[in-house]
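Of the protein chains in this complex, one is absent; all others appear in place.
== chain A ==
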Amino acid sequence: MKYFLLFQSCIPVKGAKRCTICDLAKKDIYFISLGLYEFLTEFENVPYHEILDFQDEEVRDKIKSEVDFLVEKEVGFFTSNPKKFPRLKLDWAYPAVISNAIIEHNNSSDYNILDVIQQLNQQGCKFIEIRFYDGYSLESLEAILKQLDSTDVNSLIIYLKYSAKWNRKNLLRLLILFPRIAHLHVFGTQDLKLNENEEAIQRISFHKGLIHDNSCCGTIKENYFSINFQSFSEAQEYNSCLNGKMTISATGNIKNCPSLPETYGNVKKVAIKNSISDNFRKYWKINKDQIDICRDCEFRYLCPDCRAFLKDAENPFSKPKKCNYNPYTAVWE
């Protein structure tokens, strides 16, 4: 007796109009019909041929062709022992109180960046994005980066306003010296044409426009989806944007994200570890199953979400404002 199963890292997610199979191992998405979704989730312990026998011919052919496609793509397989393949547990755990942070900085900032990074690292934070809206001197940046050798902050994304004082060499030197810079975005300049064949070049990009603030936040697009186990499992229970996130604003205010209004003290006065109150965590557990419209979306566990810009500003459980996907029609409008 053969049973059809999905490999357990391929997880079906039901939407209003269609369903996805999120392949968390190979980081891919497949679309399947509502009918096949039901067959996969409700008749797991029924042999394949029995399921087919119950359907009329048209449905049978449709299921068969979808299943053949999934077998060919190695998304599913036939087995005589379905009980041997328990579901992949989706519980999430991560060894940090703060897992990722954004630090904003401009010309009037007067808090100590290095101290902030070190405090964040003490909370387990290894992923930090720093936005220098008004630029920063490369010497000072280098001095900070040197001090980070004693921490395990291992991924920095830096946004830096371009200064005419720099050349290509200065920037490359920084990237080569500090492998912990995962990416350096230089904005307000044309491409500096770094066409040497070096590893470091993969970690830098140039943007013509200026970045003054966080107004770019909150856009939901298909290519922002993260198809991996860590974020998929986190999204089951937690908010995929704000869980474990902290932002330090240009004035030193402790916030959830650059775009949310609430502040929880200022780093010039308060230790970061003392600011992580229940109130600070209030957005962390707003998950996609609780959000209007999103709960019917087949992309809900892949979506980066946004709690700052909402369709209905009065309703904390309303859909992200900058998302124009309609799960009821399955169309990006």
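Keep in mind that, in the parts below, contacts are C-beta pairs under 8 Å (C-beta built on N, C-alpha and C of every residue); 3 or more make two chains touch, one makes a residue touch a chain; residues count from 1.
Here is the rule we go by: contacts and distances are computed from a predicted model.
Novice: For the chain omitted from this view, which of "Nitrite reductase (NADH) large subunit", "ATP-GRASP peptide maturase of grasp-with-spasm system", "Stage V sporulation protein AD" or "Anti-sigma factor antagonist" is its UniProt protein name?
Specialist: "ATP-GRASP peptide maturase of grasp-with-spasm system"
Novice: Of A:25, A:114 or A:201, which residue touches the hidden chain?
Specialist: A:25
Novice: Any idea which of A:16, A:29, A:59 or A:96 touches the chain not displayed?
Specialist: Only one listed residue reaches the unshown chain, and that is A:96.
Novice: I'm checking contacts with the chain that's been left out. Which of A:69, A:85 or A:166 qualifies?
Specialist: A:85
Novice: Tell me which stretches of chain A touch the chain missing from the display.
Specialist: 7-9, 25-26, 74, 77, 83-91, 93, 95-96, 124, 152, 229, 233
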